[in-house]
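What follows is a set of notes on a single structure, which appears directly below.
Only one protein chain is missing; all other protein chains are in place.
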Amino acid sequence: MKLYEYMGKELFARYGLTVPRGKMVTSPDEAAAVAAEIGAPVVIKSQVLSGKRGKGGGIKFADTPEEAREAAAQVLGMTVQGLKVEMVLVEEKLAIDHEFYVAITVDGAAKAPVLIASAQGGMDIEEVPDEFIVKEHLDVCLGVQPYLCREVCRRLGLTGAVAKEFGRLLPTLYRIFREKDAELVEINPLVLSGEKLIAADAKVTIDDEALYRQKDLPVVDDRTEAERQAHALGLSYVQLDGNIAVMANGAGITMGTLDIIQYYGGAPANFLDAGGGTGMEATAKALEILLSTNPRVIFINIFGGITRCDDVARALVKVKQEKGINVPVVIRLVGTNEEEGVRILRENGIEAYKVMHEAAAKAVELARAQG
Amino acid sequence: MKLYEYMGKELFARYGLTVPRGKMVTSPDEAAAVAAEIGAPVVIKSQVLSGKRGKGGGIKFADTPEEAREAAAQVLGMTVQGLKVEMVLVEEKLAIDHEFYVAITVDGAAKAPVLIASAQGGMDIEEVPDEFIVKEHLDVCLGVQPYLCREVCRRLGLTGAVAKEFGRLLPTLYRIFREKDAELVEINPLVLSGEKLIAADAKVTIDDEALYRQKDLPVVDDRTEAERQAHALGLSYVQLDGNIAVMANGAGITMGTLDIIQYYGGAPANFLDAGGGTGMEATAKALEILLSTNPRVIFINIFGGITRCDDVARALVKVKQEKGINVPVVIRLVGTNEEEGVRILRENGIEAYKVMHEAAAKAVELARAQG
Amino acid sequence: MAIIVDEKTNVLVQGITGNQGTFHTKQMLGYGTRIVAGVSPGKGGQTVEGVPVYDTVAAAMENHQIDASVLFIPAPFAKDAAFEAIAAGVRVVVIITEHIPVHDELEIIAFARRRGTIVIGPNTFGIVSSGRCKIGIPPNQFFVPGHIGVVARSGTLTYEIVANLTANGLGQSTVVGLGGDRVVGLSFVDVLEKFEKDPETRAVVLVGEIGGNAEEEASLFIKKMTKPVVAYIAGKSAPPGKRMGHAGAIIERGKGTFEGKVQALTAAGAGVATLPFEVPGLIKEALG
Partner (left out) sequence: MAIIVDEKTNVLVQGITGNQGTFHTKQMLGYGTRIVAGVSPGKGGQTVEGVPVYDTVAAAMENHQIDASVLFIPAPFAKDAAFEAIAAGVRVVVIITEHIPVHDELEIIAFARRRGTIVIGPNTFGIVSSGRCKIGIPPNQFFVPGHIGVVARSGTLTYEIVANLTANGLGQSTVVGLGGDRVVGLSFVDVLEKFEKDPETRAVVLVGEIGGNAEEEASLFIKKMTKPVVAYIAGKSAPPGKRMGHAGAIIERGKGTFEGKVQALTAAGAGVATLPFEVPGLIKEALG
């Protein structure tokens, strides 16, 4: 779960990090009021869950409350990277002496948290050459010790009071990362303004799997309706732009199913990983989600491990009988309780495939025929 | 630094552990008032930094406020294990269903914290046979994890609600141990009363070396004046009951010096480890502490490593000149800057020994002659 | 031989009294796995499918030699159960559980490293040394003894490929599921090293996916291997930046692309299958 910038900054402030004075607003009038309160030049930042807002025009500057009102009016309602702007953050404009980059995230290859810092902040970190990036893996139970702060400061060229402040910031960032189950805590740019380090941006991503124990965080839900419904069933769903609705069991095989559809020239309408061991009722509901997206064909690819073929067969029959299915369904069904599943389908006039690529080819052929 | 029982219980209560209702008082009238407030049978416990108070008569029971006044009057002013009782803790008398023992301390051999628990609480743990003691070493950064609580409960025969409460108590005890720099956190007995676990006693020892960062703890100082003065100099001093005052540099060699004095039939008056690298001024002050205890002989045994022989020689000469030394001084002086030290002493009419046991024998002989 | 587990491996099932635990205990016993004990707090003294249940791992180990443990434990409690097995000195810990918070996974792996424990998963189907020992959840019937080692990130896709191998007369020495999460115990390289040393394994199938750089790292090792490797990488058609089920399967920052992985593997001398059913043919070709 990604937090909006203003939420991330609120979190930072609660942990004692310095953030610019400012406030999130949803109307031009409020923006003017906040600018008046700040009483200095401000920046108006669109609140969307995407980077690169600046390039998309989602960030504007204003010297007066009136300018702030105008800027907010422009930004509110605009679309940044496909996302509609409904909130803006109005903040004091910082006097920038230097911009740093600093982040803590999870390095899957190293199986450890990693601290990333650079004296070349303000831009995308992947565009900064390696030699200007400090990367330190962290021992999960030791976190950022003082010596590591000193070493990072040395490599960033920080000394004196600023180094001291940096030495307070890094362990705090690690505490946020750990205590909030974050996958990513990123400040870019971290602005040096005089002797102060100010988090001029905040990118915080919370591990979805840990949300159950992070009840005090705000809830951000940017999923589509179908994604939300699938998630409520404990399944993983991603909307795509093709016309063959796909359900398979397991992330890998679902990806493989999309690949094979594309290989035969088809276009998947979605990614729906029905997981392992999903029961009959949930499978039926998942099928209803697929139906709701109006595909040309539904392709079900089941290799039953924990998932039982008879459960899938019963779910399909249930949906067919109760809701009706007005598009062709291609189903491939092998594995646990395969015979029972195939029998149930046959009794209901559905013939199951045994071989994945033959079934996929058929689904693509049918989608083409429906076109 | 040992905490008094009532301090330990206050600490426990701050961490959310259950302790008996009660209050520390210093007079019989207050004791009666607290008993009246509790409104039930109470126990009057002498507050001294020693175990085995029960056997010394330092714990009494009272059914009424009047009895509490009498009991407190008896206990206040009595001597328990050589320590005068100046405070008593007046507490509700618990309904005891079972007594457990539980402690976390440092195991020097294993170089790790160790959790010790027993279903045979209420007595000295060293008298409980090994097979009734649960001993689990802890990973310092993981502490007491839930699985360990389950395992300890299993071995103590705890189930259900009590096991759950025990599972909350152990991690809390570890938090106290860690956050308060404790060498020992012990509850004996931990009383099972109905479905509640109550800390009926509290033994907490804080690491002296960590007191600088434990400013919120109460200060308990049970040292003698000489010990206090030595500590202020950064030295280690223990009062003993002989008549040869001893100063050496290093704990091991100081112990060895006491041993050799005893070997020759002498009796050391103290243990004074002047440490390594103690300068001239501090060494002079340490000598003054020795003088203040009115020994028959002063024996200085220096093997200079960081300690410089000339510093020690100058300190001795300074004290001799400024304060006067009216007892014989035997000094053994070798090591760093030995020649300079020996020269300084010789100029001031003091002949230094080179060999430790010869010097010790001489000190014993002089002490005997002074007798 | 086979790697990591075999017919002599004594297995503990943590969470044996739950639905999943009980079901798969039966399945594993049916495959021939030596399940000697189960753990379920508060259920000590019961039996499940004839297997004695204990309250704690330590209690089980007082009564049995345990070589490996498999966890059917709900995500919020999985870290603690893994810690329990690792602390008790179990050599191999297989964590089937999915949806474990990544910070818990970081802690599990860090603790396991300290103790030298092999962790398989989390979010894995487990490990099968065909015909000898299955620890995990794959369907029994597709795994038959042979000389192909399989190492994979995802589950069902692996069954698909193993079934294809078996249908083509290619049995497996050991099939290892690394787990689909971003942070897991064993890596491709760990397993490839073991296959390279295993006299029974003649060729290796690597089943990867887009995202992360595990396949790129594996390529560096494959270059040094004497045994042929055939790879299949899922996710060719995935749009960048879309999360495809596995936390690990995100195309991040331009790294971990399908093309990059295929290129690295090909350069390392591995055969790369375009579709899963091509794997057996490539293996046969490589074995000559």
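Brief remarks follow.
Per-chain residue numbering starts at 1, and chain names A, B and C are given in the order in which the chains are listed.
Note that in this section contacts are C-beta pairs under 8 Å (C-beta built on N, C-alpha and C of every residue); 3 or more make two chains touch, one makes a residue touch a chain.
None of the values given here were measured: they were computed from a predicted structure.
Shown as candidates are B:E30, B:E92, B:D139 or B:E365; the residue that touches the absent chain is B:D139. Residue-wise, the contact with the chain that is not shown comes from B:V238, picked out of B:A36, B:A119 or B:V238.
Residue-wise, the contact with the chain that is not shown comes from A:P146, picked out of A:G39, A:G77 or A:P146.
On the side of subunit A, touch with the chain left out of the figure occurs at residues 139, 142, 145-148, 150-151, 154, 159.
For subunit B, the residues touching the absent chain in the complete assembly are 106, 108-109, 111-113, 126, 139-141, 178, 181, 183, 207, 209-210, 212-213, 236, 238, 240, 248-256, 258-263, 268, 271, 273, 275-277, 303-307, 334-336, 355-357.
Criterion: only the chains that are shown with their structure count from here on.
Distance from the centre of subunit C peaks at B, each centre being the average of the chain's Cα atoms. Centres computed as Cα averages put subunit A at a distance of 57 Å from subunit B. Inter-chain centre distance (subunit A to subunit C, centres taken as mean C-alpha positions): 27 Å.
In subunit A, the positions touching at least two other chains are 141.
Shown for subunit C are the residues that touch two or more other chains, of which there are none.
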